[in-house]
Each structure stands twice: as structure tokens, then as C-alpha cells.
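Worksheet: the structure to be examined is printed underneath.
A single protein chain has been omitted; all remaining protein chains appear in their positions.
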Amino acid sequence: MKNIMVSLSKRQSINQIPTEMVERKGTGHPDTICDAASEELSRALSRYYLEHYGRIYHHNVDKAVLVGGRVEVEFGGGRLLEPIYLLIVGRATMELMSGKKIERIPVGSLTLDSTQQWIKNNMRFLDPSKHIVVDSKIRSGSIDLQAVFDESEMAPLANDTSFGTAFAPLTETEQLVLETERLLNSKQFKQKLPEVGEDIKVMASRLENEIRLTIAVAMIASLIPDKDHYRNIHEEVRNQVADLVVKTTPKNVSIDINTGDNPEKDSYYLTLTGTSAEHGDDGQVGRGNRTTGLITPYRPQSLEAACGKNPINHTGKLLNVAAQIIAKRIDAEIHPIEANVYLLSQIGQPITEPQLANVELILENEAQFNVAKNDVEAIIEEELDSLPSLWEGILNDYYTLF
Amino acid sequence: MKNIMVSLSKRQSINQIPTEMVERKGTGHPDTICDAASEELSRALSRYYLEHYGRIYHHNVDKAVLVGGRVEVEFGGGRLLEPIYLLIVGRATMELMSGKKIERIPVGSLTLDSTQQWIKNNMRFLDPSKHIVVDSKIRSGSIDLQAVFDESEMAPLANDTSFGTAFAPLTETEQLVLETERLLNSKQFKQKLPEVGEDIKVMASRLENEIRLTIAVAMIASLIPDKDHYRNIHEEVRNQVADLVVKTTPKNVSIDINTGDNPEKDSYYLTLTGTSAEHGDDGQVGRGNRTTGLITPYRPQSLEAACGKNPINHTGKLLNVAAQIIAKRIDAEIHPIEANVYLLSQIGQPITEPQLANVELILENEAQFNVAKNDVEAIIEEELDSLPSLWEGILNDYYTLF
Amino acid sequence: MKNIMVSLSKRQSINQIPTEMVERKGTGHPDTICDAASEELSRALSRYYLEHYGRIYHHNVDKAVLVGGRVEVEFGGGRLLEPIYLLIVGRATMELMSGKKIERIPVGSLTLDSTQQWIKNNMRFLDPSKHIVVDSKIRSGSIDLQAVFDESEMAPLANDTSFGTAFAPLTETEQLVLETERLLNSKQFKQKLPEVGEDIKVMASRLENEIRLTIAVAMIASLIPDKDHYRNIHEEVRNQVADLVVKTTPKNVSIDINTGDNPEKDSYYLTLTGTSAEHGDDGQVGRGNRTTGLITPYRPQSLEAACGKNPINHTGKLLNVAAQIIAKRIDAEIHPIEANVYLLSQIGQPITEPQLANVELILENEAQFNVAKNDVEAIIEEELDSLPSLWEGILNDYYTLF
Partner (left out) sequence: MKNIMVSLSKRQSINQIPTEMVERKGTGHPDTICDAASEELSRALSRYYLEHYGRIYHHNVDKAVLVGGRVEVEFGGGRLLEPIYLLIVGRATMELMSGKKIERIPVGSLTLDSTQQWIKNNMRFLDPSKHIVVDSKIRSGSIDLQAVFDESEMAPLANDTSFGTAFAPLTETEQLVLETERLLNSKQFKQKLPEVGEDIKVMASRLENEIRLTIAVAMIASLIPDKDHYRNIHEEVRNQVADLVVKTTPKNVSIDINTGDNPEKDSYYLTLTGTSAEHGDDGQVGRGNRTTGLITPYRPQSLEAACGKNPINHTGKLLNVAAQIIAKRIDAEIHPIEANVYLLSQIGQPITEPQLANVELILENEAQFNVAKNDVEAIIEEELDSLPSLWEGILNDYYTLF
């Protein structure tokens, strides 16, 4: 019982409508740091359970709050006044029986290690032992949910009724937003322009054929001795993005970088650590990018936080990842103008049997719908059937979660 | 420069497409409690600033995390093992000059009082001094943002580039979800059926003319002596919702209540306090309902948390409320089949001058578009111009925020 | 093997030496609040274990830290800016087997309740739900210590090597300090002079026959409309203490009250809640009065915190209470000029078998020593033998712990 429904949409595709709005919060954004910390902990727990007990046990660590620190920065450097504080919250299986022995899972230690490791790997100037205090309140799991979780030999049972959504292909505006951030946070780019910090927020609005791209880039104060240097970096970022624009879209694109700067007041977007979390910007899990990597109000969007949920039966995570996989396969195999994927789980039922699995297609040639419908149904069915092993790809980092 | 764009959409209305998915998290849901706590604090701060200094000062308290408690419940009652822990996070103006005297704002005290007051007013069985520990980490605001905030004599300047979205009218499915929760959490209903707790989650999926309504209702254990009583309440809730269904839609509606229950295992959705936060369910701000009161993946959705942001220049709040007002006025005055509103602010520019203000209309008679366009433009313009006084309506609780 | 040693001291009694210094921190002092919160929690746990399982289980909650709040006060009233924050720390047995069922102990709930109850009973103007946030970090106990704890059918085994000390009788200076605080915090006194808050610190120094009594009294701002009223209360307190002085000692006693006041700067010791914890004064467990009720640098003193330790095998608690009992009995039965009691436990040995139990006696007539020695040895032996049931008296509040 998969309740699959493939429908032909007669509406205009998003490319045909005159407006679009798209956003991406980059690696170092406070919300992204929360997403990453939650997800890294879920993976660390999953790997630990797997390695020691052969299966992944119940956990849900999809809540965290980051309290921004306080710094003083100026051209040439700065100093930390108050460290960032990150509180990771959730549930986990804390104890397991091994034979007749109760064994304890090192949840607190995994939390600290996984967060620090992610920061080390992703934030060049944020020192995980100096700039951030990582605290946690993780309690042992609710017994009821563990029951749902444990009894399955077959497909796990959905922990909740929740949505998963996705769409494909990306519009040029969407591509531009995604790739701008990916470019500016790429290793190659950082080697060329190390002055560019990791907290990069890209926003685009399209009005007909005019795209306005607004980029906020946290600059690394210690690498920028003065205004001239800042202006050069600013210009260089613009040039690099302009190159990307040319490759991505024929539309007219205006590029605004750090529009909050106010040279008259000597106010520039300088940071010590590469993230605005260092000074007053707080964060939370699930408030940033969807599993598409984007925030897209003109597009189907689930409000579920994919990060931090367990990859076995938490449909708020699984269905968003699966929707993304389905959308991409439909795009690659069927080439519709647009495909929108909507999945809805049913609590207590196998995750492979959603309450509703709907794909809307916009096709160039509507006559193809009957054929396409069959193909899409097959893709959905296949991917739903694969849900019980989706955790492997998640642990191997095959999918974008934020 | 309001960058208004009214467009005629040729797509099917949501009523014409074969599927829909809609959700509402009720008053007592852990995410809703976080939303409410943040918003109540913002209002308490706003009122305090107004009363003492004649204007609202910078604050942003749009982050909070709730760590679920632990209880033991059974038919007839239960007991708290571990209280809920709620940490409210943000920034506020902590000190102000009055003449030559520095005066301190009682931020900590307002936090505790406003949260406890909301709980007292909204949760009959959650004792704010016994069942929940309310903590806070609210630091003084970032100086840069305060600058943006303070300098305006005219319209305040947008604090960020952020989205506001809304749509109207509601579909029958959407109405049903919204009104089901409103009914079950109404005073009259609680008088009749006090056994029904405040944590009510309503989810609907529509497939053509079939609506499946899934309702999770936290029952009050102390008022329910046994299974029979539980079954009766369960049945009575179904009946009441069935009555509502009849008034709301001619479609076929199946009603599932507490599908997570497992009578064979004697497992029922019983609570001590009326919220799942008491046992293992954590929460955050901005993870629940949009300013429409709903979660609607088939509809335009902003990911901004409206709650807790200041009502003066935080466009993540203002534009979502304004979009809602605009959508409702268009619905009432123009009667389109559908109106979708998308607003996008520009950081550092007056809040009255967004980067883009787009309304998509679906009209029965497309010939009316030119007239409608003018009317809608006028509505948008009027409401954007009213943004600098929108805070008054927010403080007076005229608008739904979650 | 009790290792009892009764010795005759040839030194001058404390009354003969020319100087003395004595202090008592009253009910509302931040350190006393911490002591009380820890001890109340230990008792609540003990009662819970007893009631449900017939015996007291391992716990140790002898650490807490209080972070002072912030207020604004003036004659006639005041307001809270930031609540007090109290973090109670320790270990407790969290789960117990009842038949084949694991049962959970409501540690978090007991913590909140017992602290709030103590505040309600002891602090008239400190509202436990408005003025203080009570948080806790109580983890499940160390397995090793539980082992020591659990295996005893006979006398419990000492958890540590630790000291207990006491002395008797009190000097006049000591009596004066103790009774001054007891008087000012008595119910009768509060009825007459409700303006006198609970945070009362009494300090005395004696130089030959001159005693200087320094009293700091937190006054209740809301009950004191102006300076005149304050002065009257100040005078009334002095008069009452002067009456007590006359009854207690023929020595010359000067009385200084609120010497920190600075009328020229309009600075008075006014409080909203009756405790300096409301504004900047932090606290901890074990930093205030010993089990004598006093701080007495000229006298034997243990540094162990008696509060919060479990009353079964924590010798840091038991030996201090027992030393006090022994000293009082010796005083009542033998009438020495002075008796000093020193007990030292041996980790892992029965609590009834200390490493050393020493009493020093100063006698008027040294010839009586041999008789006295036998009597004292008997008293010590008896009281050591009673240690396994000392918890009953502790739970029934027979003994001063702070």
C-alpha cells in the first residue's frame, strides 16, 4: 500500500512565472552550524551503535540552539570577548545490554567530539576549543518510541506523520544561488582568497529576466589589513561570481555584496572566526536550507529538520532525502519541465508505506504523460522500497541534508 | 521604490490539483510552546520599552529550545519525574539612558513572567512553577544591528534580507485542519471534554475528493480512569470533528485519532500535563506553523520564524504578517480563485521598500486581470506603507503568528 | 575497634584567652540557601527511597552554586531585573528494580519541589516561582561507591576518610552570635518587625571583656517607606539585641548594625526579597555555618559540608552530627570547662569504627579526669554504635546542620 499518485500539472513552470526568490545559508551560518552539529552527532551515534551492536538504535538529536558570542574586530585582527555557546538537545539510547552486562553509550563524549571535528574540518578560523563551548542535554529516549522502533524485523515503522518534499530540475536562479555559495566555500577558492570566511548567505530574487543576487560574506579580519584590501577582496569575489553567472544563466544578474557595509561609518562585515555566530547571531537546527540545499518559497517545502533525526525510522528525515532522490531520478530519466515530489508518512506504519506519495509533473508534451506516469510510479516504488537501507547512504554522506 | 509585481498565474488552483497535504501543531505542541514563549517575550519587551521610553528598542529573541521532561502516567493520573527545561535565547537592549542615568531593563524577569503567564493562560494542567524550568541566555544586542535600528526617523531599515509569504483563500482541507485544532482547543470544548489536552497535532492529506484527517490528541490521564472512559472520549472527539467536517466540506473525510495507540500493549496517548513535552518530545522556535496557522508544503512558505523577532524592523516577522494581511484583503476585496503573496526585503533599506513584492493571482475570468492588478497593487502599496505601524496590531494580538 | 582517645588538656579554655571571633550566616544568606537546598533534597530523596523501597539508597547532593540575581530597590519597594539562578549538583540512585520492573526515581521533580518548599517555609518575600530559577545536574551514582554502600547488612561502610568535629559548651560570645540570629529570624520577631529580612549575618569579636557585635540585616524595602522608618527599625533591632545581650553576658558589648550603609550617599541595605542573593551575592554549599551553627576559627572545625550528603554512610555528614551530639552530652553529663571532639573515619570500614575518636577535656579539677574519661568513653562508644540509625534523627530534623 504505497498510495502513489502521479499527476499532470497544467500550471506554468517556475521558469515561466515572472518572479522567483531563493536563498542559501552557507557552511558557517549559525543555523547551518546547528544543522551540522545535530547531523554529525546522529551519524556518530549511528556509527557507534553499528560498530558495537550491529544495528542503529533509537535516537533523535534534531534540536540545538547556538548563542552567539561577542568579539571585537577591526582591520588586521580582533579578539574574542565571549565564546559562542552551543547546546545540543535530544534523546538517545544510553544503555544497551550486551549479554548480561549493561553497557553505556558515550553520548556526551560523542557529542563533543563530533561537533569539534566538524568545526575543524569546515571552519578554518573557528577554534573549537577556544571560541565555542559545546554543551548538551541529551536524555534517554522515550520508551514508547523505542517500542515502535524496536519491534520491526521488516521495514521500520514511521515514528511520526511527517512530510518530505523535493523538486527538480533547479532553475537557473536556484543553480546560481547554490553554486555561488559552493564556489565561495570551495577549497580552491579558499586557497586563492583565504580572506573569505565560511559564513556566506546568498539570496536571489528574479523579476522576469533580471536576477538580483545579494551575497553576505563574513570576511576574515586578520587577513585584511585595511579598506583597500577589503575593497580588493570584495571586487575579486564579485568577479568570480560574475564568471559563474556567465556560465550559469544568460539572464541579467546584478550582484550586491555585503550591502550592510557602511563605509561612511567605517562599518564592514569583518569577523575573527568566519561566522557571524561570533557576534550576536544565534542559531537553531532546521531553520536553514532544506535537503535541496536551498530555501525556496515558490517551491514545495517541508518544514521538517532532516538533520539530527535517526536515519532508520524518522520520516521527517528519510522522506525528505527520498523525495530529493526521486526528484533527481525523474529529472535524469524522464526530463520533465518540472517535477514536484510530496511524501507523507503514517505514524506506526512501515516507512515503505506512506500515507501519500504524490509527484506532480509538468511536461513539454502532455501526450507523454501516460508513459511518464508509469516510469515515475516505478521510480517512486523503487525508492520507497529502498528506504530501509537509506541510512547507509546517509552515513556515507551521499546526500545533501542542508 | 516598492518593486511591486502582480502577475496572472495560468496554473491550476490547488483545489484543481489532485493532492494536498496540510498540518497544524496545536497550542500545547513543544514547538508551539517555544514559539509562544519567544513571542510573548518579544511583546513583553516591546511593551516595557514603550511604556518606559516611548518606543520599542532592538531585540531579537527568536530562538529557544525545549528539553522534554519525563513522566509516568497511567489511567487515573501520573507523576512528574523530570521537569521540562526551556532555554530562551536572544538579544535585547539591556540598558538605556534616561537623562544621565543608565537604566536597566528587567529582561530576565520579563522572560520568566511572560512564559509563565502564557502557560497559565493556555495550558490547564502544566504548572509553570512545578513542571518546567525556564532558563534564558539573553545577551545585549549587537552594536551594528542597533545602529541600523536606531538611526531611522522615517521608516525603519530592514534588519536582513528575508522572505514573507502567504496565500488565500484557504482550501477546505486547510480550513478543516485549522478549525479542527481550534475547535478541540477552544474554551467551550474544554468545558465539555476537559480530558482533551492542549497538545493536538492535526494532519490532513487529500487525494482527489478523499481527505484523510489524522489527529494526535494528548489526553489528560488524571481525568480518565480507564480504557472505557478513554474510548468514550476518543469517540466523542471523533463525533465533534465529524460535525465540523460536515460544516466544512462535502468531500469524504476519514478521521484517525491517536493512531499511535496500541491497545494490545496497553499503550495510549495519556499525559499528565496535556503536552508531549512532558515526556521526551523536545521543541524549538520556528519549526511549527507559519503565520497562516498551518504547515502547507503545496503552498508558498517562508522558513522565517515570525515569533520572537522585534516588530519594528525584523522583516522575517513583518513581511510574513503583512503577506498574510495582503492575502486576506485580496481575497475579501477581489475574490480571486487564489492569491499567493511573496515579499522580499532588502537589508539596510526602509522596510516599506522591499526588494520585490509579488502577488500571483489565479482568476476565474482572466479578462478581469487588469482591473484586479490595479486593485492589488493598491492593496500592496497601502500595506507596505503601513508596515511602520504594524507593531501595534502585533502587540494587540490582531494577527496569527503561529 | 573504635580507636577512642580521651585526653586531658592543660591549655587555657577559650574563655581564658583574651580574644575570640565568631560568625553565623543566617537563614537567608546565599551560602545558607545552598546548604538548605542540598540538605532538603537529600532528605526528600531519603524519604522517597524509604517510603517506596524500605531503605535509603546512595546519593550525594552536597554541591550547589547560586548565581546572584539583580534588582532595583529603594525605600518603598523595588523590582527584580534578573532572577537568581541555583544549580544543584550531585549523584543519586536514579533507577531501582522492583520485582522485574525498573522503576525511576523522580529526582528532578524532588529537587524542584524540595527547594521551593524550603523557600516558601523560610523566606517570606522570596517567591520561589518568580525570583529564582532552580536547575539541577544530578547524574546517576558512581558504581564503585554504590558497591561500598550496598553490601552492608551490618553497619554501613564509610564512603571516605573525613573529619567530624564539635565542641561544648558555647562561650558567651558564641551564644550571643547564635541567639542574635535566631532571635532576629524567629517567627515572633518577624511578626513584630516584618521589615527585617532573613539574610542576617552576625559577627562577633571579643577582646578581653569587650565584645563587638556586627550585624548585617537585609531590610525589606517594600515595608520601609523612608529613612525615618529605616532608622526606627534599625534602632528597634538594636534594642532587641541589647536586651538579648543583657540576658546572655555581663561583658561590654557594642552593637554595630549595617555598617556598610552610607547615609550621605543614600545607600542602605534594602532588599526586595530579604536576601542579598537577589543582587550580586553568589553562594555555595558548605561555605557557611558548621554543624555547631557557627563559624569559629578559634575552635575545632571540619571543612566537610554536612548538607546534601547521604545520612547512611557519608562520614563527612554523620561524624559532624555525631561529634555535636557527643559534645553536648559530655557538656550535660560531665560539665567540663570545655570539651573538644574530633572524629576521623576510615574509608571502607564500618562507620562505627573510626580511625580515631578523640575528645580533649579541660576540667576544673584535673583529679576528676579518670572518672570523666570513663564516662566520656562510654558516651563516645554509645554514639558511635548509634551511627547506623542516626539518619532517623536527621530526617526528623533533630539536629542543626547549618
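Each chain gets a letter, A, B and C, in the order it is written, and its residues are counted from 1.
Definition applied: a residue touches a chain if its C-beta (ideal position, glycine included) is under 8 Å from a C-beta of that chain, and two chains touch if they have at least 3 such contacts.
For clarity, every value in this text was computed on a predicted model and none was experimentally measured.
Novice: Which displayed chains make contact with the chain that has been left out?
Specialist: Hidden chain, whole complex, touched shown chains: A, C.
Novice: Which candidate, C:54, C:99 or C:297, sits in contact with the chain we can't see?
Specialist: C:297
Novice: Of the residues listed, C:2, C:70, C:130 or C:251, which one is in contact with the missing chain?
Specialist: C:70
Novice: Who touches the missing chain here, C:94, C:305 or C:339?
Specialist: Of these options, the touching residue for the absent chain is C:305.
Novice: Of the residues C:1, C:102 or C:207, which one touches the chain left out of the display?
Specialist: The missing chain is touched by C:207.
Novice: From the list A:69, A:164, A:197 or A:293, pick the residue that touches the absent chain.
Specialist: Residue touching the absent chain, from the options given: A:69.
Novice: With the missing chain put back, which residues of chain A would touch it? List them for me.
Specialist: Contact residues on chain A toward the absent chain are 69-70, 72, 79-83, 85, 104-109, 112-113, 116, 128-130, 133-135.
Novice: Please identify, in ascending order, the residues of chain C that touch the omitted chain?
Specialist: The list for chain C reads 3, 5, 7, 9-12, 17-19, 21, 23, 60, 62-68, 70, 82, 85, 87, 89-91, 137, 139, 141-142, 144-145, 147-148, 161, 163, 165, 201, 203, 205, 207, 212, 214, 216, 259-260, 262, 265, 267, 279-288, 290, 295, 297-298, 300-303, 305, 342, 344, 346-348, 355-356, 358, 360.
Everything that follows uses one rule, which is that only the chains that are shown with their structure count from here on.
Novice: Distance between chain A and chain B based on Cα centroids, please, to the nearest Å.
Specialist: 23
Novice: Taking each chain's centre as the mean position of its Cα atoms, how many Å separate chain B from chain C?
Specialist: 50
Novice: How many Å are there between the centre of chain A and the centre of chain C, using C-alpha atoms for each centre?
Specialist: 55
Novice: Which residues does chain B have that touch at least 2 chains other than itself?
Specialist: Residues 70, 82, 85 of chain B touch two or more partner chains.
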